[in-house]
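Of the protein chains in this complex, all but one are displayed in their positions.
Our next item is chain A:
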Amino acid sequence: MQCAQIQINYYYVGLWTGHDFHSQFPSFATCSKELKECSGHVFVDSVPEFCLPETELIDLSTVDVILISNYHCMMALPYITEHTGFTGTVYATEPTVQIGRLLMEELVNFIERVPKAQSASLWKNKDIQRLLPSPLKDAVEVSTWRRCYTMQEVNSALSKIQLVGYSQKIELFGAVQVTPLSSGYALGSSNWIIQSHYEKVSYVSGSSLLTTHPQPMDQASLKNSDVLVLTGLTQIPTANPDGMVGEFCSNLALTVRNGGNVLVPCYPSGVIYDLLECLYQYIDSAGLSNIPFYFISPVANSSLEFSQIFAEWLCHNKQTKVYLPEPPFPHAELIQTNKLKHYPSLHGDFSSDFRQPCVVFTGHPSLRFGDVVHFMELWGKSSLNTVIFTEPDFSYLEALAPYQPLAMKCIYCPIDTRLNFIQVSKLLKEVQPLHVVCPEQYTQPPPAQSHRMDLMIDCQPPAMSYRRAEVLALPFKRRYEKIEIMPELADSLVPMEIKPGISLATVSAVLHTKDNKHVLQPPPRPTQPTGGKKRKRASDDIPDCKVLKPLLSGSIPVEQFVQALEKHGFSDIKVEDTAKGHIVLLQEAETLIQIEEDSTHIICDNDEMLRVRLRDLVLKFLQKF
């Protein structure tokens, strides 16, 4: 899971990107009831469990705001909103919420469809876990893993989301403004700008510069950032999506021509739209017009329909189709011509319509639950069939491990349209942030390909990196706050030009601070003495505003001052130098004048007349304004 949190003025803004998923698959029993072995690998036989977002560092109940980047990274939301004491607000775009709901609904449906009574917990005992083979022994925080949430929890979590549109400015407690921008990766996917009047932080996560179905990435608005937090880059930087789509199509065609079936484990939204569009253009050229395409998911229908109604969130080409009017995605035509059929599950209509050879898109891409499990078992034994992995989130070898030995062909065509390092370098050249902050692994080549210097972020100044659970001080200081002046107060100002182009004016006002907004208001008028009423009421207890005294500036030249004193009849004057200035001693009058850089004190014994005389003499040497 990738997550960053930014603290601004004591408010926490969590930027969530996803959850890790650990699940197990039932298989043969060997050492205990919980553990099963299959082709040399040990698996835990349990209801699937999920690894939750990091909570050690952050007390989620203190988080004020969560900004969601895209629908793939909100899958852990119910765990946060429902079980942590979280009381803040969640912001996301409408397609993110709607498609996120579909993904969660599919997940809940898949899990609930095959209820399993027991949850394995014995193996989580640390003494047992460390004896288990990899990857079980390397699993972290196993004690915090939880079972899947329910649909009620999903609904409750989603009800806490406030919908936002691209470029909409949202005030957070007056301290900062946050703005979602199109990130070009998925329908409604966003990058976030978090800015105050003088600072700007951009959070770029899960962005794409490729031309696919969503609205293109808004790069221009990211300019002038003090800090750009960069995460959610492609997981497979060496796989070019275009090449992978080509591989996908070729392998699909070869399999079907030979009479085999193709299984595509996938999410019900996202890349599947692009794949269907590619196939729409390809099937005729490859002579596959008669091959049925099946899309099986509890949310298949909603997903295909939703994609067609979010016109404003689509790329320009697709938007213009809406005005023709035509459906923006060609899968509408595939459905109309019966080339693409969709079903909520493989029971019911599908079983009667099913015709082979065919191509099936279904979930879950982890191969641990969902209808895909049935197809793996149905087609796994024939070498004519092919399973093509397109989702980059899961290791296909791990996904396939419990199904071994397997006769069907396996093709790995991960299609990850998120930024690769070349695109990042172009983006940073374009946007030119003062500082880049990114996870540590982006600042060095992948361990397995240490010579690939091209597979890392290369920018000037070098990116600041962070590790898991590291707290980073962002490289800027808040120096200024903006204060507004009320118009009537501004009217009353009398600026004096002290240098050409620079004017000063004294302001006397009341600084009103509320919700991190600072406003200078005119001071209240001096209260008129209220005749007979002597008793002060509580509401009158505001600071008394006396007649304004002029401000003084300048320094007092001691020698001239002494001369002036002598002129005015003072004699027996002594001057002593002190560390901060001078003391003028009027011995005869038993009076002391202390002159320092920023203050002058006249100390005399209850002789107000004398004090005033002396004060006026001092003031003559100072400028007033």
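The criterion applied here is as follows: contacts are C-beta pairs under 8 Å (C-beta built on N, C-alpha and C of every residue); 3 or more make two chains touch, one makes a residue touch a chain; residues count from 1.
Here is the rule we use: contacts and distances are computed from a predicted model.
Peer 1: Quick one: find the hidden chain's UniProt protein name among "BRCA1 associated ATM activator 1", "GOLD domain-containing protein", "2-oxoisovalerate dehydrogenase subunit alpha" or "Non-structural maintenance of chromosomes element 1 homolog".
Peer 2: "BRCA1 associated ATM activator 1"
Peer 1: Out of A:C278, A:A332, A:L504 or A:L619, which residue would touch the omitted chain in the full complex?
Peer 2: Residue touching the absent chain, from the options given: A:C278.
Peer 1: Which candidate, A:L163, A:A286 or A:V519, sits in contact with the chain we can't see?
Peer 2: A:A286
Peer 1: For the chain that's not shown, point to the residue among A:K429, A:H451, A:K482 or A:K567 touching it.
Peer 2: From the options A:K429, A:H451, A:K482 or A:K567, the contact with the absent chain belongs to A:H451.
Peer 1: Among A:G85, A:G259, A:G348 or A:P524, exactly one should touch the missing chain; which is it?
Peer 2: A:G259
Peer 1: Tell me which of A:P357, A:G370 or A:P439 is the one touching the absent chain.
Peer 2: A:P357
Peer 1: Mind pulling the chain A residues that touch the left-out chain?
Peer 2: On the chain A side, contact with the omitted chain comes from 238-240, 243-247, 249-251, 253-254, 257-259, 278, 281-282, 284-287, 290, 357, 413, 422, 449, 451-454, 458.
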